[in-house]
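On to subunit A.
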Amino acid sequence: MSMLRNLSVQLVRSAPRVMAVRPVLAAPSFIRFKSDSTIPITTEKDISLTAQIYPIDKETITEEDVDEWLGSLKTLKSGKSVPESPTEAYLSHLSNPAPFLKEKFEPTEEQLAEVEAYSNTSIPILTDPTVENLINLIMRHGKKAKAQKIVSRALYIIHLKIRKDPVEILKETLDKLGPLVTTKSFKTGTAKSRIVPIPLNRRQRNRLAITWILEGSSKKKSNDLAVRLAEEIISAYEGKSSGYDKKANMHKTAMQQRAYIQL
Partner candidate 1 sequence: MLKAAGGNLPKNVTMTMSMRSLSMSSPTLYAKPVGTPGGKKKMLFNPKTMKNALPGQSETKVKKAGMTHLDFDDAIRSMKFYKNGTDLKPLGLSTLNPNNLSESKSTVVKYTSKCQRTLGYLGGIKKFQNNELYRHPVTLVTENTTRINEEFISKLDNSSSKENRLALIGSRGVGKSTVLAQAHALALEKFEKDVIILHINLGEQIVNGTNDYVFNPKLNKYHQPMFTKRLIHKLRLSNEEIFRKLKLSKDYTFSNRRQEFNLKKGENTLYDFLKNNKDFGKFGPNDAFQTFLEELLIQSETVPVIFSIDNVNAILDFPITKYRKPDFSPIRIEELEIGSFILDFLSGEKSFNKGGILIAKTGIIGTAEKTLDVALGIEENDPYAKSEIFDYDICVKLRENGGIKPFKIENFTKDETKQLMNFWRIIGSLPVKQFYTKEVDKTSEELSAEGGNEQFDLEIQFERMVNNNYTISSGNPHYLFKTSMLSY
Partner candidate 2 sequence: MGVHVFGKSVKHNSLVRIGLAKVIFGLGYKQAEMLCAKVGIYPQMRMNQLKEPQIMDLNRELSQMLVEGQLKQKVNNDIKLKRDIGSYAGTRHTLGLPVHGQNTRNNAHTAKKLNKLERFRI
């Protein structure tokens, strides 16, 4: 192993070091981290600042180099604002790079016009919220793609049967089927509990209607949920679903308890 290492060391030493010819250091104004100004870089060869200050053709770092570094560091620390030597410039950039990194964006007129065109419009969402609600209620174990497939197929069958926009049909059905009020029982502290009618908002109405549709669809013949769902939605659209009885019952109980309505 040691022999190998010796050999490699010898090889490295015997090979002549490739000396890159570096240009003489340019004026301090040229030395920048990043040029975002309009002044173009005049030199063709773009050499990094570190390479200019510490060229590779230097065999070793001498004492003088270190002295120069420390000296310029001292002068900067003492409060010198404008750097003079390249080392000073380099160090000052390192300590305060912010002005060179700051970017300024100015939109063109076309871009401004485009923004203006969209100013008054609302942002589109991917799917209809009602359909999304149905999908999410069908979804089990987070398998959304499966639920989407079922709903898409069901809506396609609805379209084939009725030949209208199926999403509109779905919305109309849910509107027809959804109950307006529900009842909730509150404990009064005494033996009797109070049953209070409570109005439902749109989302709550939809949820009840969808659950009833899904319950009804489980009574259909087909093994495919898409087909069963389509059949149930079509019959509900025609006013034949069992969900209407449930809705009527709900309304009836609410009517009986109307004395307890809290306003």
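As a selection rule, all candidates are chains of the complex that A comes from, given by their letters.
Here is the rule we go by: a contact is a pair of C-beta atoms (placed from the backbone, for glycine too) under 8 Å apart; a residue touches a chain by one contact, two chains touch by 3 or more; residues count from 1.
Only a predicted model underlies this, so the values are computations on that prediction, with no experimental measurement involved.
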Considering only the touch criterion given at the top, point me to the candidate in 1 or 2 that touches subunit A in this complex. 1
Applying the document's contact rule, which stretches of subunit A touch candidate 1 when the two form their complex? 120-131, 148, 151-153, 155-157, 159-168, 202, 219-224, 226-228, 231
